[in-house]
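First the structure, then my questions, so here it is.
Apart from one protein chain that is not included, each protein chain of the complex appears where it belongs.
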Amino acid sequence: MSLTGKHILSSDLFDRDELERLFELADLLVPVARGEQVTRVLEGAVMASLFFEASTRTRLSCESAFLRLGGAVTSTTGTGVTSISKGESLADTARVVGGYCDLVVMRHPEVQSIHDFAGATNVPVVNAGNGAGEHPTQALLDMFTLHREFDRLGKSMDGRRIALVGDLLHGRTVHSLMKLLTRYEGLTIACVSPAELGMPAELLELAAARGHQVEVSDKPAIALREADVVYATRLQTERFADKPVPYSDDFRIDRALVERVCTADAVIMHPLPRDSRSGSNDLATDLNSDPRLAIFRQTDNGIPTRMALFASVLGVVDEIRSSLRTASWYRPAFTGPDDAPFYRR
Amino acid sequence: MSLTGKHILSSDLFDRDELERLFELADLLVPVARGEQVTRVLEGAVMASLFFEASTRTRLSCESAFLRLGGAVTSTTGTGVTSISKGESLADTARVVGGYCDLVVMRHPEVQSIHDFAGATNVPVVNAGNGAGEHPTQALLDMFTLHREFDRLGKSMDGRRIALVGDLLHGRTVHSLMKLLTRYEGLTIACVSPAELGMPAELLELAAARGHQVEVSDKPAIALREADVVYATRLQTERFADKPVPYSDDFRIDRALVERVCTADAVIMHPLPRDSRSGSNDLATDLNSDPRLAIFRQTDNGIPTRMALFASVLGVVDEIRSSLRTASWYRPAFTGPDDAPFYRR
Partner (left out) sequence: MSLTGKHILSSDLFDRDELERLFELADLLVPVARGEQVTRVLEGAVMASLFFEASTRTRLSCESAFLRLGGAVTSTTGTGVTSISKGESLADTARVVGGYCDLVVMRHPEVQSIHDFAGATNVPVVNAGNGAGEHPTQALLDMFTLHREFDRLGKSMDGRRIALVGDLLHGRTVHSLMKLLTRYEGLTIACVSPAELGMPAELLELAAARGHQVEVSDKPAIALREADVVYATRLQTERFADKPVPYSDDFRIDRALVERVCTADAVIMHPLPRDSRSGSNDLATDLNSDPRLAIFRQTDNGIPTRMALFASVLGVVDEIRSSLRTASWYRPAFTGPDDAPFYRR
């Protein structure tokens, strides 16, 4: 299969071979993402960045990835898209915008939106989040992070123990990730959440059907033992309105817990944003200088992952290697003050 | 006359020779607009995109056109321009922004704004809509569409029958278009609207004075017969507040009507957005696969038209032909799923 010209709407699209091809390309693009090398393979190409719902992080990451390939971006944010308020269908918008660009990245609060949109244009559309639906580029960057972390640690992906922790019911990200995890072999997937916020049954069944060991638990302190990966998520309090949040301190992942239960080479991830306010039951900031904390390696990985995806969809993969040149501007040795240990250069 | 260095505030600026020069250049730029070729004639140039009123479609089209020429864009949207709320005059804003860029594209809700702005800077200013005033780049892309459609059909522009349909009173677009139509010879212009929403008298008189046949009607089913072009417009319901809208089903242009009254090679246009909600008295979506529907060829034409205009205003026309190179990225054969028939490659 080739990704060239494809709409990227779901993480279902990626089998293991496709993932590995993509990660090989993303590895090659890491120095470009870091501003150490330059490629201009997409010079002249235009991406339309349509964020009908705010997501600054995802938007900046997608835009930067396209710019790093040498392309240009035209961008719109917010629901105040006037045409749509005048009764324009999303299909009309899609066909019109398709005539303005070579690639569309779209986020929209409604699940169906991305399908209506992509059905009305042949210009490739990349889903950057469709309501409670999917977020395939986030799942890809999560998997690319596993690929790089395990590579650093000399582990293979197959046979690992992955703990998914937190609000597994509302987290679109963790659902997309589950689908990709099942593409590998012999994993143990521990789903750790309050009972009310568990992983949807069909995803548990999918993992089991593909031969993985699935555990369900509400006890992080137990489930995290021996985990190769701890993937924490934020409680999506904005979805609870008045209901009391069924969350306890058990779900605060902080230095004390990690020191007590995690192995020395555990990889701790989070899709971000994390709730850093004091008392939040999320991934704590007292782990910031712990090299097991991979959350910023993870966000950094968003750039080469999205570059690799865009280059694949636009069919310029074969031109990249010969296009690379060294960047001449200053780049810090490490992006963050806590980056040095365990950060692969 | 040369357009180099001119402010583009009104469609009055364009006589027939100028239009034909511009369309020849736009024809050359179609492959660049489609992402099949690349030019970098404006590499290093900066456009300021100032949208004091939202218009996502026009903004993205203008920005993409400038990017496709190799330029860069800095963009601002919304009325929350802080300086102006602090008492800054539009003239000050204009002179300041003129020092930041090589070309300004501006939309503003007030008619006078564009004149105040352009009077205060020598950097070329392009009007992208000034309230109830003008929208010259829309009129140019409409005329370019006629040029390409008639070329495809082997017809000349002169002597054609053009039906303008809908709300002809409030439609800034259709007023700018009237002015350009009168630059040609021997047209029959049928203005079809409810009596309350008729074409302003001075525009009817202008057309008559320039020797065109003008018809006024409120019966689309009759006026559309033998029309070479049907230019439909949306009822601007946002301008009616509480008043009942004087519109009937007669103004719904759908497949049934088109099959019954239009010729086989009629060209059906619309400035978009159209109201696609069921029951709207606008151009119906059941025409989407009818090759006479030219509305997306029309929006696609916005890119090469605006590229041609920007290149002319910035005086780089003579460098374009030799600058063209083939693009290497993927581009679908057709931008929309319904594009294939009648779409000139």
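Lettered A and B in written order, each chain numbered from 1.
Keep in mind that, in the parts below, a residue touches a chain if its C-beta (ideal position, glycine included) is under 8 Å from a C-beta of that chain, and two chains touch if they have at least 3 such contacts.
Keep in mind that this is a model prediction, so the values were computed, not measured.
The residue from B:A266, B:L314 or B:A327 that touches the chain not shown here is B:L314. The omitted chain makes contact with just one of the residues B:I8, B:A65, B:V105 or B:V123: B:V123.
Of the listed positions A:I8, A:L29 or A:A72, the one in contact with the omitted chain in the full complex is A:A72. Although one chain is not shown, part of subunit A still touches it, namely residues 32-33, 35, 38-40, 54-57, 59-61, 63-64, 67-68, 70, 72-73, 75, 234, 238, 272-277, 280, 282, 285, 296, 299-300, 302-303, 327-337, 339. Remark: the residues of subunit B touching the chain excluded from display are 4-5, 41-46, 48, 72, 74-76, 80-84, 86-89, 91-92, 95-102, 119-124, 313-316, 319.
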